[in-house]
Structures are given as C-alpha cells and as structure tokens.
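Below is the structure I would like to discuss, written out as structure tokens.
A single protein chain has been omitted; all remaining protein chains appear in their positions.
Chain lettering (A, B and C) follows the sequence in which the chains are written, and residue indices restart at 1 in each chain.
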Amino acid sequence: MNAVFYISSLVAVIATALVVTRVNVVHALLYLIVSLLAVALIFFVLGAPFVAALEVLIYAGAIMVLFVFVIMMLNLGARGERRQKALLNPSIWIGPGILAIVLLGELVYVLIGQELPPTSGSEVSPKQVSLALFGPYALGVELASVLLLAGLVGAYHLGRRVAPPRAPSKEDP
Amino acid sequence: MILVWLIALPLLVGILAWIAERRGVGLSRWVALAGLFVEFAIVLRLWADHPIRMLTPGRATWLVELKLAWIPQLGISFHLALDGLSLLLVALAVFLAIAGVLCSWTEIQERVGFFHFILLATVTGIIGIFLAVDLILFFVFWEAMLVPMYIMIATWGHEHRRYAALKFFLFTQAGGLLMLAAILGLYFVHGRATGTYTFDYGQLMAASIPAGTAMWLMLGFFAAFAVKLPAAPFHTWLPDAHTEAPTAGSVILAGLLLKTGGYGLIRFLFPLFPGAASAFAPIAMTLAVIGIFYGAILAFAQTDLKRLVAYSSISHMGFVLLGVFVWNELALQGAVVQMLCHGISTGALFIIVGQLQERIRTRQLPRMRGFWETAPRMGAMALIFALASLGLPGLGNFVGEFLVLFGTYTASPGMAIAAAIGIVLATVYSLWMIYRVFFGPRKDAVKFDDLDPRESILLVVMGAVILWVGLFPQRALDTAGPTLRALERHVAGSTARMAGKPDTTETSLSRWMGIVLPSGRDRDR
Amino acid sequence: MAQVPMEHGLYVAGLLFCLGLVGVLVRRDLLFVLMSIEIMLNAAGMAFVVAGAGWQQPDGQIMFIFILTMAAAEVAVGLALIVQFHHHFKTLDADAARRMRG
Partner (left out) sequence: MFELLWLIPALPLAGFLVIALMGGALARRAVAVIGVGSVGAAAIVSVGVAAQFISAPPPGDSLTQVLWAWLEVGLLRPHVALCLDALSVTMILVVTVVGFLILLYSAEFMGDDESYAWFFAYMDLFVASMLILALADNLFFLYLGWEGVGLCSYLLIGFWYKERENARAAMKAFIVTRVGDVGLAVALLLIFTSLGTLQIQEVMRRAAQEWAVGSNTATLAAALLLCGAVGKSAQAPLQTWLPDAMAGPTPVSALIHAATMVTAGVYLIARTNGLFSLAPAVQSVVAIIGVATLLLGGLSALVQRDIKRVLAYSTMSQIGYMFLALGVGAWSAAIFHFATHAFFKSLLFLGAGAVLLATDEQRDMFKLGGLRAEMPYTFWTFVAGAASLAALPLVTGGFYSKDMMLWNAWTSPKGSPWLWLGGALGALITALYAFRMVFLTFFGERKSVVSRRPGPIMRIPMGILAVLSIFAGFLETPGWLGGMDYLSPFLGTALPGLPHAKSQPAMELFLQALTSLLCVSGVLVAYLLFVAHPEVPDRIAAIKAGGWLQGFWFSGWGFDRVYEFIVVKPFVRIALANRGDVVDTLFTGLARANEALHSSLSRTQTGKLRDYALGVVAGAVLAIGIMVLL
C-alpha cells in the first residue's frame, strides 16, 4: 500500500505543477481535479476515509463545479490564451520560485530534526471524527456554520448584477 | 487680570475686524487699528506705573502676576507674569503690530478682515510668549504663534510663498519639538529629584540638575531659540520667509518673532541651566560672531532688496546672541536694546521695501536706480534706517551694539574685536543698498509718488523712536534693568553654588579658546 | 493501509503548498490565483490529516473539515468577486485594477 501513497503523491505534485503553468484555464481546472483526487487517495491510504470522501465530494465536486460555472459564465476560452502566454514570461518566475524553494528548505530543515512517529496505517474512523466534532469542537462547528452563512450572503450580494452596468469612467482606468 | 486682557484683546479685536469686513474693508482696518491703540495705551499705562511698582519694597521683580490652576494634576498652571523685560517687548510687539496694520493699508486687498485676524492672532501668540512663565503655557503660545504666521505667508505672500511658509514652519517646528522634549525632560528630572512635578518657571529655576543632563536639556532649548533668533547655521529659513511674506508679515517676523528667540535665551535658557549655558557659551559666541559676518557678507551679495534686509537681520541678531551668552549686565542690556532697535529699524526697512514694491512692482536691485530724485522723502527715511542698521551713534542700534561690545570685551576681547569688525561690513551693505536704490541717475521709465502722509508719519514715528532710544536710552535700560540684574545674580549664584569651586564653569574648551567666562566672580572693582 | 514516515506526507504537503504559492505569486489571472489559493488550502489541510494519521487522533481530520468549510465559503465569495471584477474591467487581469503608478 505504500506504493499507492508514493504514486498518488507523485501524481498530485505533477498535476499541481501543471495547474500552475497551464495557459488554458479549463485545462488547469482539469489538472486541479486530478490533483485533488490524488490527494483524496492519499487520505484514504493514510487511514482517513471520511475526509477522503469529503475531498472528493466537496473539493473535486462542488467547488470545482463552481469554477466551471464561472468559466462558462464569463465565457473564457481561447480568447485570453495568447495574452496569458505572454504573461508566463520566465523572468517573473524567478522571485516567487526562489521564495518557494527557501520556504520548502525551511520546512525540510525543521522536519529533519524531528522524531516523528510513522503513520500507523490503522484507520481513524468517521465515528471517532464525528464524536470529536460534535463533542469538544461543537463551538467550531457553529462558527463554521456562521462562516458558511456569511459566505452565502456575501456571494449572493456580490453576485448580483449592478444594474445598469457602469461604463468605466475616465478616473478609474 | 490685566495680563489676560493684554493677551486676549488683540485676539478679540482680530475677530471683530474679521466680522467688520462685511461692513466694508475700511472698517476692518480701522477696528484693528483702534483696538491696537487701546492695547498700546494699556501697555503705556503699565509702563508709567512701572517705577512706582518697582519701588515697592519686598516685591519680586514681577510687576503683575496672575496664576490660575489649569491642569493641577500635572503641575501645569496658567501662570502669567510681567516684568520690565517683558514689558519692553510687549510694548515693541504692540507698536510693530500698529506699524503692520498701517503698512498693509493699501498693500493688502484680498480677504482684508481675515488678514487682520491672522495678524492680530500672531501678535496674541507673541505677547503670550512674553508673558508666560509656565513652561507648558510658554510652549503653547510658542506653537500658537506659528500657525497664523504660516497662514499669513502662505496666503498673502509673494511668488514662492508656499515654499517659504513650509520652510519656516518646518524649521521652527523642529526647534519647538526639541524644546518640548527638553521641557518634559526638565519636568521629570526636577520632579524625581524633589517630588514636586511642576512646569512652573520659578520653581524649576531652583532645580539642580546633573551637569550632563543639563547640557542636553539646555541644547533642546537652544535649538528652538537658535532657530528663531536665528543663529548662524540655522538661519536659512529666514531669508525665504522674510522675502516672501507680505510687508506686515516681514515686519512681524523680523521685529517680533526673532525677538522671541532672544527673549527665550534670556528668560529661560540661562536661568534654567546656568552651568550648562556657561559651558556652552564659547560655542554660542563663536556662532554669534560667525552669524554677524556671514549675514553681512550675504546681505551684500543679494540682488533682491528684501533678501538683503533679511540677511542683515541675521547679522544684527548675532549681536543679541553674543550679548546673551556673555551674560553680564552690560551685554544683556545691550542685547535687549539691540532687540528693540533692530525690531524697529529692520521693520521700517521692510516697510520701505514694501512701499517700493507696491510702486514699482519689483524688489530687484538692478531695476532700481536714482530714486532719491523721484522720492526724496522715502530716500531720507531709508537712509536713516540704513544708518541705524550700520550702527551710527545717536541712533538706538548703536547703543545696543556698543553695550554688547563693552560687555563682550570684558569676557572675551577677541570676540568683541571680531564683532566690531563686523560693523564695517554692516556699513558696506547698508551703504551699498542706499547706493543701488537711491543714488545714480534716475531711470526715466520709472516714476512714482513719494510717500503719502500715512506712510510718512509711520516712518517718522519709527525713526523718532530709534532716535529717542539712541539719545535717551536710560528709560528703556531702567525698565529692563532690575530683571536683568536679578537674573544675572541668580545665574551667578547658582553657578557658584553648583560649581563648589569657582572655576569649573571654565571648560577645557573655553580655556583653550582663551575666553574668560562669566561666573560668580564680581566684575566690579 | 500504508505505513509511511510522517515526514514524507508532510513533504508532499509542503511541496503542494509551495506550488500553490508560486501560482499565487506568478499568475495575473484572478481565476488562476484563486485556484492556487485552493491548492494552498488543500495542502495545509493535508498536513493536518497526515499529522492526525500519525498521532492516531481525529483532530487532524476535524481541522481539515474546518479548512474545507472555509475554502468553500472563500471560493463562493471569491468567485462572486471575480464575476464582478470581470464585469467591471472586462478582463481577469489583476493588474488591470491597479491605480497606483509606483
């Protein structure tokens, strides 16, 4: 089963790298779904079937569908592609790349010195999770629900079309 | 309460003048003028009472004193007091304010009411400075005076008024903040040592402060006063501010604002930090002499008439700085007389420049020539004030400069000789100015009217005051005398007390420069 | 079930996080930026899950659930903003909204 973990990891990393570098937004989205599914597999292998399921349902399912809706709504296709390509100029990768590598280096450096237990491979069952969730974490759940409500209201409010559409004035280019 | 009235009256009159503008700009001018005359009458009344009050035995040097609680928790009080020194300067302030109103009679045509309000608000702040003896109150007036002055320069000034106003504000503000820091430092040092936290001048005067701390606190005060005065390296705001300000602004700036610096040195810096100030004296005196020369040389080089007069101020105020830091009776009296006469003579020169500018729309020397023929009255007045500025005996400035020189010579002959040589340079630029403006063949294209009665009377009165101080200075000297003597005694006493042995005020620096500093030793033989 | 060192899981999570970070910093298209943020959130959640698996505790999964909730809300609001942005500027280029000229 260890092989599954490593293969899924590799898939996840490659797919993510492709997401970041794609020009076409739809392609990127598809790679993102792949990446999320790979992560779901990792969760499953590590003995967290409940969150693996959630990952598939909510991330790869619901959230990605939202993205697809928006892409469809805005009718983004090949139109922006050429410009996007120009934007992917190698020089702009240098700064962020270096920062990311440094950050990763710091992470590795921290982890190397630690005595960490290996994952046991035994499952943390959905029951255990639910007991904890509605036991000590009940307040967090309530807060999360409030957050979701706020997200709902906010998304609804922001998503309304401002009518009539304002022509961009001269002051704000 | 008379002191509160002295401060409040100009402000009230200013507001009245502002309101009166609705009934016509002329009314606004008259209201301001009348109010100032009332104020002047009050000051003269006080002055007339002065000898009587002075003779009452058992009094402190204060003639009138008023102390109200303000923020007692912090030891801040609304403490005003008047003595001979402040009386003279308040009289000067009101006199020059009248001159300021009169010289703007035709020059200022925009927002006349507001102008008078601003002018009188500045004067209010200045009078407050001369009367406040609580350090926080002093600081409040110190800052309160800046804002209207800034507005005046920035609103009614000439071409580069914004730049000049900002520069003026930044310089004085920077100095003021250092002073605030020093005031707070003094407050805490004194509070920690004695347990009474107070900003009261009288109590702080008795404070004994460790020498190192005293030096830093003294430098904080010095920064504020040196910028205002201005002493040599901190003077560069002055030419810009004076040049760009409207005539009344220049008069107030040169005549009064600079004097607040000199007043602060005499009233606060030396009495509060006698030891540190004496130790610092050689440097300050050097700065003063540099200022005398530097201002004079620059004045000579200017092509803008107003700038020329402005730089001459730097040169003259060098004598004040010198006189204060010599700190003996002769020099102090000289510094006070010099402040009074410089205020009037330079103010008058600015007024003349303003009148010229009103007539020929320029201040550039190359565009002036032979105006004596066109305007002999103006020429004669300009000549009188130029002569005052070059220190002609019989005019007040001579008395001031020579008293300073006499005082300085006892402390440091070298400095006195250098300063005396500076008088030659004053001759050079003063005569140069007269030569460029009034002598030579007349420019045919330029024709204008000579002084009208309002202008003539104003200048003649100012000239008469200068002459009066020059020939009968004793009245002024007697007025400031008791205060100066008391301060001198205080400083001498506390220097001797703090030093323990008589000569520690002579720092290695002063020994190196061969300067004998004033200390507890009595000079009289 | 797999028995891998916990570090390895954390390495993968870190790598994913950094990739997402690079995406945020490099892309100008707001949709890509939002996607990259999703990647980063997901990577953070993954780290929790890995740790939870290592210590045999449910708290890691609970944290993931909270992160998931938050990501959902954030995506909803973010996408709504993107729609408005596109509506206003007719583009998704984030630089189009800049007013400062540095």
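In the analysis below, contacts are C-beta pairs under 8 Å (C-beta built on N, C-alpha and C of every residue); 3 or more make two chains touch, one makes a residue touch a chain.
What you see is a predicted model, and the numbers here were worked out from it, not measured in a lab.
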Displayed chains in contact with the omitted chain are A, B, C
Candidate in contact with the missing chain, chosen from B:A182, B:L204, B:L257 or B:A416: B:A416
Determine which one of A:L99, A:L116, A:A132 or A:L148 touches the chain that has been left out. A:L99
Filtering B:G26, B:P210 or B:P233 for touch with the omitted chain leaves B:P233
Residue positions on chain A contacting the omitted chain are 95-96, 99, 102-103, 106, 109-110
For chain B, the residues touching the chain missing from this view: 167, 171, 232-233, 235-236, 239, 294, 297-298, 300-303, 328-330, 333, 370, 372-373, 387, 390, 392-394, 398-399, 402-403, 405-406, 409-410, 413, 416-417, 420-421, 423-424, 427-428, 431-432, 435, 438-442, 471-474, 477, 481, 523-525
Across the whole complex, the chain not displayed is touched by chain C residues 21, 24-28, 33, 94-95, 97-102
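Here, only the chains that are shown with their structure count from here on.
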Quick one: report the Å distance separating chain B from chain C, using the average Cα coordinate of each chain. 68
Cα centre of chain A to Cα centre of chain C, whole Å, reads 4
Which residue numbers or ranges of chain B touch two or more of the other chains? none
Of all residues in chain A, which are in touch with two or more distinct other chains? none
Which residues of chain C touch chain A in their complex? 1-12, 14-16, 18-23, 25-29, 31-32, 34-36, 38-39, 42, 45-46, 49-50, 52-62, 64-66, 68-77, 79-84, 86-89, 91-93, 99
Inside the complex, what are the residues of chain A that reach chain C? 1-2, 4-6, 9, 12-13, 16-17, 19-20, 25, 28-29, 32, 35-36, 39, 42-43, 45-48, 50-51, 54-55, 58-59, 62-63, 66-67, 69-71, 73-74, 76, 80, 83-84, 87-88, 92-93, 95-97, 99-101, 103-104, 107-108, 111-112, 114, 116-124, 128-129, 131-133, 137, 140, 144, 147-148, 150-152, 154-159, 161-162, 165-166, 168, 172-173
